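One protein chain omitted, others in place.
And now, chain A:
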Amino acid sequence: MFMKKEVIGPNQLLALIILFELGTAVLVPIGLESGHAVWLAILIALPGGIVLYLVFAHLYLQFPNQIISGYTRSILGPWLGWPVSLLFLPVLLYNGSRNLREAGDLLISASYDKTPILIINSIMIIAVMYILSKGIEVFARTAEIVLWIVIIMGCICIIAVISAGLVEYKNLFPLHMSDYKQALKSAYPNILIFPFGELMCFTTILPHFNKSRKIKKTGIAAIIVSACLLSFTHAIEMSVLGENLYSRTAFPMFTTITLVNMANFIQRLDALVMLTLIIGAFFKLTVYCYAAVAIANDLFKVNDTSRLVVPAGVIMLFSSFVSAQNYSEHMNDGKTFLQTILPVFCAVIPILLLLIHLVRRKFGLYR
């Protein structure tokens, strides 16, 4: 039935998680309520993100060969577990399509103003379908390589911004009591769920991990690194743009980079940001798409993964531009989605699963 089990090494998992976390979160303004303390809010959300990841990792260690839909059925029993797992499908597909929409819209408003969104989004989704048809192992190895490209581009951008003298530390400090409160408020639950809670997708990837002893260490390292990178990037954006502009712009990283002008020579580094956007969106999309495909595979007992890749991709593509008429509507939907549905699937259900599992094991309720 299985040809050969695809495996992912620690470095690859590390790269995948970092790219997934940075994904779109590095580009769009997150945790707006926290004002100029956004960088702090990200760091405050970090411990929560680690705890969430430990929940996922622990569940994986209990059921090393099953993805989330598998152990949901084991823990809750098939009659309750199957429908609950099924609910993950639309959530994953919709959230994936949101990433696609965001990437497409940002590309259009930043550069491709005359290109229809259908074209941009389908090009991206074709790349996703292609790499998924090659399998998760190929995808993970790609991540390992691309991570370096992203890091190098990020370094170039940050060095350019800093050496162009744009950074104003004044915009980040001082922090007053009310700022701490707001940072805490936007960290939990908003930043905890987006981007950390989204790691829920990795419950479908972890079974491919080949060194289960290292699972917690690798994951935590990746989350800490990505949180620091996110916090740093947003701090730079905030310090350059100031709170007022940061909160108004749709694409703070792009606005930041357009301000770079070093000695009238190094300027207009927009292309680097666009590349970061495309790469980040690509990895996020692919992970979402893979998660949806894996769950559908498991639930409907389809043996060949690649057969579901195209339908999943097409659904994502269409829901990406059918779901909202304009970007504002899309953002409003996103806010509601982030506050109501996503926490249930990213945090509540996994934590409940773990608790029920622990209770059942303790009292010997597994047959």
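Please note the rule applied: a residue touches a chain if its C-beta (ideal position, glycine included) is under 8 Å from a C-beta of that chain, and two chains touch if they have at least 3 such contacts; residues count from 1.
Methods note: contacts and distances are computed from a predicted model.
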item	value
The complex's invisible chain, by UniProt name, from "Spore germination protein KC", "MacB-like core domain-containing protein", "Pyruvate ferredoxin oxidoreductase" or "Multiple-sugar transport system permease YteP"	"Spore germination protein KC"
Option touching the unshown chain, where A:N11, A:S74 or A:S133 are the choices	A:S133
Chain not shown: contacting residue from A:S163, A:S212 or A:S306	A:S306
Contacting the left-out chain in the complete assembly, out of A:K5, A:H176, A:K217 or A:R361	A:H176
Per the touch definition above, residue among A:L80, A:I119 or A:V322 touching the missing chain	A:I119
Absent chain, residues of chain A that touch it	109-116, 119-120, 122-123, 126-127, 129-130, 133, 170, 174, 176, 178, 242, 244-245, 248-249, 254-255, 258-259, 261, 268, 304, 306-307, 309-310
